[in-house]
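Just below is one structure, and these are the notes that go with it.
Missing here is one protein chain; the remaining ones are kept as they sit in the complex.
Labels run A, B and C following the written order; every chain starts at residue 1.
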Amino acid sequence: MAVKVYLFGKLKELTGQAELVLEGISDTDQLINEINTRFPKTKNIPCLIAVDKNIVHSITPIKEGQELALMPPYSGG
Amino acid sequence: MAVKVYLFGKLKELTGQAELVLEGISDTDQLINEINTRFPKTKNIPCLIAVDKNIVHSITPIKEGQELALMPPYSGG
Amino acid sequence: MKGQVKNIFIEGPISGRFIGEKIAAHQSKTIIGGHSIFLGQVRGDILQDKKVVAIEYTSYPDMALDIMNKIREDVILKYALTCMHVYHSLGKIKAGEICLFVFTSASHRKAAIEACSETVERLKAELPIWGKEIFEDDSFQWKVNHGGHGGH
Partner (left out) sequence: MKGQVKNIFIEGPISGRFIGEKIAAHQSKTIIGGHSIFLGQVRGDILQDKKVVAIEYTSYPDMALDIMNKIREDVILKYALTCMHVYHSLGKIKAGEICLFVFTSASHRKAAIEACSETVERLKAELPIWGKEIFEDDSFQWKVNHGGHGGH
């Protein structure tokens, strides 16, 4: 199962990636672990997770075709 | 002793006068009485009094050369 | 009138273009982080089955400018504003036109927003200005301001 992950702000800068396609990710904890393993610099960066454009606050299953996003705290306005 | 009195808003409308010169007025109560006597329609109109552009809230003596104003409640903005 | 007393009165309505120009004039002030603006617009209210087509504003300008000067000094100091601009129309302002423009700027948004709101409340309560509501048949009635929380 492949899912698309968007990366924003400082997370985009540190990974050098605006989007990734990941295989074998079945929940949001696995997603974070995979990103931290591939990009160790992201480990201590505060991060919000959106699944289909909704913020999730606890471990959440991921299904095929969902749109994932990893986002640093917002600083608009 | 002559003093100049400015009239504003509804008081200007009811008296037909933007300004008056009054003689023999020595305090603000006399001022109101004189206006009410000359222009009976003004009797029940709520009214603020300014002496030299400062609102006075109690009976106040009037001196030669002061600028008096009779004003309905404000409705700017 | 003291030298530093600024005029606030404009004959006729305040245009969007004038407001836009005043905003653009602040680009050189890079300590500003937020601007708050209040605009009063003449409402076409229906009162006793008659539509208000305009409000005609008159003032006691010398007194109004002295009091506005005091309000300006108080509010700039209280909120550490970078600047404040106030304009009020005189004369006949049609329904839909703008008659009041209050513009406060500060480093941080909360100061600008609270200062703007406080200035609006104070000037409505304290400035000797009168509005005459004019109906479509040319009859009129004197406007009455219904409070808010006043400024005293």
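Keep in mind that, in the parts below, a residue touches a chain if its C-beta (ideal position, glycine included) is under 8 Å from a C-beta of that chain, and two chains touch if they have at least 3 such contacts.
Being a predicted model, the structure only gives us computed values, none of them experimental.
Listed by label, the shown chains that the missing chain touches in the whole complex are A, C. When the missing chain is restored to the complex, the residue among C:Lys6, C:Lys70 or C:Arg109 that touches it is C:Arg109. Residues touching the missing chain, restricted to subunit A, are 6, 8-10, 12-13, 48, 50, 53, 69, 71-77 (touch as defined at the top).
Looking at subunit C, the residues touching the absent chain are 15-44, 95-98, 105, 107, 109-110, 112-113, 116-117, 120, 148.
The rule we apply is simple: only the chains that are shown with their structure count from here on.
With centres set at the average Cα position, the gap from subunit A to subunit B is 73 Å. Computed from the mean C-alpha positions, the centre of subunit A lies at a distance of 49 Å from the centre of subunit C.
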